[in-house]
Every structure is written in structure tokens, then in C-alpha cells.
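Only a single protein chain was left out; the remaining protein chains are all shown in position.
Here is chain A:
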Amino acid sequence: MAMKLLPWDYGVRNLFRRPSRSALTLGGLSIVVLLVLVVVAFIRGLEASLAATGQPNVVLVYALSSGADIENSAIPGRTPSLLAASVAGVRQQHGVKYVSPELYLGTRITVGENGSEGLGLVRGVTTSAPLVRQQVQILEGNWPAAGEVLVGRLAHSKLGCEKELLQPGQMIEFDGRQWKISGVFAAGGAAFESEVWAPLADLQSALKRQDLSLVAVGMDSSEAAADVDLFCRERIDLELKSVSETAYYADLQKHYRPVRMLGWVVVCLVAGSGVFAGLNTMYGAVVGRIRELATLQAIGYRRRAIMLTLIQEATLLACGGALVACILGLMFVNGAAVRFTMGAFMLRVDSVGIAIACGTAVILGVVGAIPPSAKAMRLPVVEAIKAI
């Protein structure tokens, strides 16, 4: 005879048998799953930000001596025109080459009337920047004119100020000059979203610099990047090096690997503590039902069928916790901005995060239910049937 299971209703109704205990357990499991979701959202957001920033057809050209740090790079101001003239495979449209000269620096930025100050990232750009950085979209306002800046939608998070202080029309100050905000831009989750973009000429003038930090070059194909590399090797007088933007950010991701690993360790620790909470609850639930479980055995239900019902109860409760956690996560966690050295990124509650949260909940339910139900099933029926 195949093993017959107890009615589904039996497991479901048992959850409402002690409503306060079930509610407390649900609350505890929701918190555990929410913590897991937050950590996964952090890791996913960081990964997505770095991945979105790198475009496969874009090559970054910067100073050979600067290592991997573009902020320390200084290259001659004539580099963009030389690149455009010398390198085949540079993308162009209507005669305009996709070559974006940029000056990039970290500096103190003052915002608001009370003059709160934060460390921000400023990029001097020309109108060719959006040609190369194609994920950039102006959400509000206009491209900056002289004396104006365009701010990324997460710049407020990087600067640690209110979002309202970085709306179009507001003033900010850096490098001894006042700048009017002309608009706000998004960049598909890329790290640029935490930057402040100023017209290159204005920024050079403010900084009294003629050089550039880098040139971003849009290529016809990723294979054409080799032409840029060849140019850098041949023009040793310019002391340049090139790297595809994807490779550059992939390299940066390596620096954040310990952070990501730590994140996964936290996920495991939080889930582990959740298992103990689940175990405790299920022990309580099973101890109070020893006689009932023995009665089911006396009637003819197999031990495995009864164990499956107990696991079903715990798993249902844990899935309820996952549902609550996912709703809270989507409402309050998803999209929340987090500052980091490269700027800011948004916590990301995506399908992977939800799948991990739900998977954690199922594991919590199953692992939390097995030991107490197995213990209850080990008791001889004749003893258990007399249990109080």
C-alpha cells in the first residue's frame, strides 16, 4: 500500500491552533528572511552597479602611471583629438566621433543653505559623454550650460544630504565656485549615478588644469579595442594605457570580493540563527501534541506521513514569513541608496534575491521541523498515547 498522507487542511489548521505562537514565529521568520534579503540586495546592488557601469564597446584611456586609479590619472589635453584621428574603429555618427574627454576627481562639495559638506565625485564632460555613456538619461532639467552641473540621481546619497537639496535650480559649491544644478540624470544603475557632471571647460578653468583624467572611446566593436591598445603602445611619449570599460570594472569588482564574501557569510549566519528559532518553535509545537501524533499512528498513519505533515506546517509558516519579508523588502529595501567608495548604488531586491529568500525560508522550515518531529516519532506509540 502506498503511503497515505494526512489531509492538507490538518497541517494548515494546526497553524491557527495557537495563533499567538504562530504569529510570533511568523514574525521571527520574517525578520530572518528580511535580513537575508537585505544582505542579498546589498550584494546584488553592488554587483549590478559595477556590471552596469562597464560597457563592452567602450575603452578607457588613461595615464600609464596611475595604476588602476583614474582619479590620479593625468593625460595630455590633446589625447582625444589624437585618438580620434589615429585609431580606426572608433564609432562615429554624422561625422561626430564617440570620444569623450573627461576630468574626474573626488572633492568636497557644499550643498544647501546651511552649507553641509560631503565628499563627492565630479566628472568634467563634454556633449560627447552621452554618446559614449549610452545608459545616461536626463530625468529632469537640461544638459548643463556654463556654470551649471548635472547631478546623478544617487548623488544625494554619496554626499549624505537630502534629495531635495540636489534638485534643478539649487546651488552647490566646490573648488571655490558656485554651480547651479541644471538637471538630474540616471544611468541604468551604473556608478555614474552618484556623480556630479560639470562642463569640462568650466571644471578645467575652476581647477586651473589643462590636462584630462581619461578619454572614454566608443568603438564599433569590442575587437576594435585592440586598435586603441596599439595606439597607446606606439605613442610612448603620451604614456597612456587602455583597458576596456568592462575589464576595468571587473577588476574593481575583485576589490569588493571580500565585502561580497562577508555578505554571504552574514546570510549563512542569519539563516543559521533562524534555523535555531524554527527548531525551538517546532519542539514546542510537537511536545504539546505527542498524544495526538501517537493517536494518528494508532489509527494507521505511518511515521513518515506524520513527519511530512509537521514539516509541511513549519514550511508553510516559513513561506508565510518569506512572503511578508519579500513584501517589506520590495516596499522599503528595494531602491534604497547605499554609499560606497566608488559612489553609491541602490539595494536591489530582484528575482535572484527573492529566490534566495524563499529558498532560505524553505530550508528554515524543513531543517527546523525534522529534529523535533523525528524525536516525537521515536517515542513508542503505547507511551506517547498516554502523554499528557
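Here are some notes:
Criterion: a residue touches a chain if its C-beta (ideal position, glycine included) is under 8 Å from a C-beta of that chain, and two chains touch if they have at least 3 such contacts; residues count from 1.
Here is the rule we go by: contacts and distances are computed from a predicted model.
Taken from the listed names "Glycolate oxidase iron-sulfur subunit", "Phosphonate C-P lyase system protein PhnH", "ABC transporter ATP-binding protein YtrE" or "PadR family transcriptional regulator", the protein name that UniProt assigns to the chain not shown is "ABC transporter ATP-binding protein YtrE".
Per the touch definition above, the residue from A:E117, A:D211, A:D229 or A:E292 contacting the chain not shown is A:E292.
Summarising the interface, chain A meets the missing chain with residues 1, 3-4, 6-7, 9-10, 13-14, 16-17, 291-292, 295-303, 380-382, 385.
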